[in-house]
Structure formats: C-alpha cells, structure tokens
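A single protein chain has been omitted; all remaining protein chains appear in their positions.
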Amino acid sequence: MEKLTPQAIIDSFVTELGDGFFGGSVHECEVAVKKNKFRSLWIEVKKGAFRHAVEHICRLQEYPHLAIISSSDLGAEVELTYHFTIYYGEHLQELSLGLRVKLPKNDLTIPTITDLIPGAVFTERETQEMMGVKVVGIPDNRRLFLPPDFPEGVYPWRKDEKGPPDDMLRVLPGREPKKWQ
Amino acid sequence: MSLTAFKRALWVYHLNTGSCNGCDIEILAVLTPRYDAERFGIKLVGSPRHADVLLVTGPVVKQMVARTKRIYEQTPDPKLVMAVGNCGIEGDVFHESYSLAGPIDQIIPVDVYVPGCPPRPEAIIHGVAMAWVKLEKAAKQEVA
Partner (left out) sequence: MAVEEKKKATYTIPVGPIHPALKEPIRLALTVDGEEIVDTDIFAGQVHRGIEWLGMNRNNPIQTIYAAERICGICNICHPSAFIMAVEHAAGITPPPRAEYIRAITAEMERIHSHLLWAGVAAHEIGFDTIFYLAWRVREEVMDLIEYVTGNRVTKAMFQIGGVRRDITEEQFPRIRQSLDYYRSMFGQLKRVFLDDKTIQMRTRNVGILKKEDALKLLTVGPSGRASGVPKDVRQDQPYAAYADLDVKAITPDVLTGTVVGDVYDRIIVRLLEVKQSIEIIEQCMEKMPPGPLLAQPKTAVLLKTLTKAEGEGIGRAEAPRGEVVHYVRMEAGRETLSTWKVRAPTYVNLMCVPTILKGAQIADVPIAFASLDPCMSCTNRVVVTDRAVGRKSVVDYERLHQLSLEKTKELQ
C-alpha cells in the first residue's frame, strides 16, 4: 500500500471499524534547526474491535514493528497501549502509532496477537505478570521477569491494593518508605 | 607494606548479582594494557574454587541470593570479599525497590568496600591492593 498521511490513516480506521472506533489524534512537534516534524498518532478503539484494528495495521504496513505494550492503572479501568511503528526504512518517513484499549477491572482479558506478530510474545507475558491482565490464547504462559516464588496476586504496576505491599520494599535501616499520593 | 605470604598471583573471581554493568566494564578495563593489573599478578579466573578474592557487584536481586551464598561457600579459605560500586554498598538509586534483597553485606560478609558509580579503574586496583594486605595479615595470624 502506498504511504498515507496521518489524517488519512485515522480516516481509514474510521471507515474500517465504524462503531468500534473511539477517537484519534495526531501529535506533532518540531525538531532542531530545520524544524522537521516528529509525528505520532494515537487511536483508541473498543475492545470488541481490537483484533480487527491490528489486522488493519498489518494491511497498512507489511510487518509492522510492535515496540511494546504499556499499561496504565486508571482506577476503575486498565488502559493498554500497543505502540506500533509503520513506514520505516526511509528518511523521515516513519510514524509512531499508539493503539489504545480500555479494559474494565472486573474483566481484564484481551485476545493475543502472536499469530499476526510472533514477536509479541515477550511483551504479552510481561503485561500478564506485571499488571494482571489475562491474554487469551497466548502460546507461552510463564512468568518472564519476576522470580517464580513471587507471591501470586501481587502486580507491581498497579496502584490499588494489588501493588507490592510495604513489607516487600527493601528500605535501608533507619528510613521509612517514601509515600507519594 | 611488605608482602611476604603471597608469593604467587592473586586470583580474583567476579560475581554479578544484578548490576548495570558499569562497574563490570571498569573491572574489565583494569586488565587491558592501559591499566594492566596483570603486571601486579592479579588475574581473573573462571571458577570460584580457584579464587582468593571475590569481586561482587550489583544490588543483590532476590533471584540471585541463593547463587551468591553458594558461590561464597564454594570459595576456599583464606578468602576476601570486595564490594565494588555503590549498589552493593547501600543500593544506590535502587534502594527502595521490591525486588532487592538488600546490600551485599546483608547476605555475605564483606571486607573491602570500593565506592563509586562506577569507581575508576585506579580505585579498583587500590581496593585489590588493600585486600592483598589484609589477606596477608590474616594468613600471618593463622600461621602464628
């Protein structure tokens, strides 16, 4: 497929997903003396349309590069952002694309995309163990970074009661753990 | 500072308990022709059973505790432990993390501390020389 402008990409998502599309924006800023633009796209979709959106990205670019899956704890929901990059290989042409999905905390599941992008398995494993999101259909279910004797049900990236408890923090003798709000 | 008991080279085993590699590459730089610790007789070995001095870097990550203790026990006496770098001494920037088991001296006894993030190669050579002297004294006391 030929390269589209950022706004055209957002429009193509609207036509493809219809109802599943939630919102999109383009962020630009200027760099250095010649003021070339650093561009990034942010698109939010509903959970039901998630796999369809990933397939659409694979059509925009053959072998899109998935950088990482980042997750944020927003209180009642968990938001996953899949960071893709497309149009790499040529001077000043690449775009960062962030695909957002919000999951309610009482139903933290998301389908896997390792059949489309085999390299996603590490980052899906990490999201599982660090945030407590269950990835349905993942080929490898083991922990990645945490030790095997780490307690179950403790998820380091959460801000609610499931984060690491105070007695797990290694504080130097004579100090109190620092508490930001 | 006269060394009498150690007439052979001092063999050093390096153990990484989860460090960022900054101290490790400075330890390796000590062997290169610029600083050349081998002319003093200091040599890196590949197994703790041949070592006289244990060079430990890194804040001890929980997964590495068992391995650290095992390697300490495998090293034969007389031995010395050197903690290189701020992480091993008191945690440096990582001191409140949930995955740390504490500074090195909470796990195994430490004899020489070399602070710095990372310490310069000259400081590491100075630390090994101090360890040498200390080991000398310990050997003399055993004989006496």
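Assorted remarks:
Order of writing sets the labels: A and B. Residues in every chain begin at 1.
Here is the rule we go by: a contact is a pair of C-beta atoms (placed from the backbone, for glycine too) under 8 Å apart; a residue touches a chain by one contact, two chains touch by 3 or more.
Every value quoted in this text rests on a predicted model; they were computed, and no experiment measured them.
Listed by residue number, the positions of chain A touching the unshown chain are 27, 29-34, 36-38, 40, 42, 63, 65-68, 70-73, 81, 83, 85, 87-96, 98, 117-123, 142-147, 156-157, 164, 178, 180-181.
Residues of chain B in contact with the chain left out of this view: 13-29, 31-34, 44-47, 58-59, 61, 63-64, 67, 92-94, 96-100, 117-118, 120.
To be clear about the criterion, only the chains that are shown with their structure count from here on.
Against chain A, the residues of chain B that register as touching in their complex are 62-63, 90-91, 95-102.
Chain A contributes residues 146-147, 156, 164, 168-172, 177-178 to its touches with chain B in the complex.
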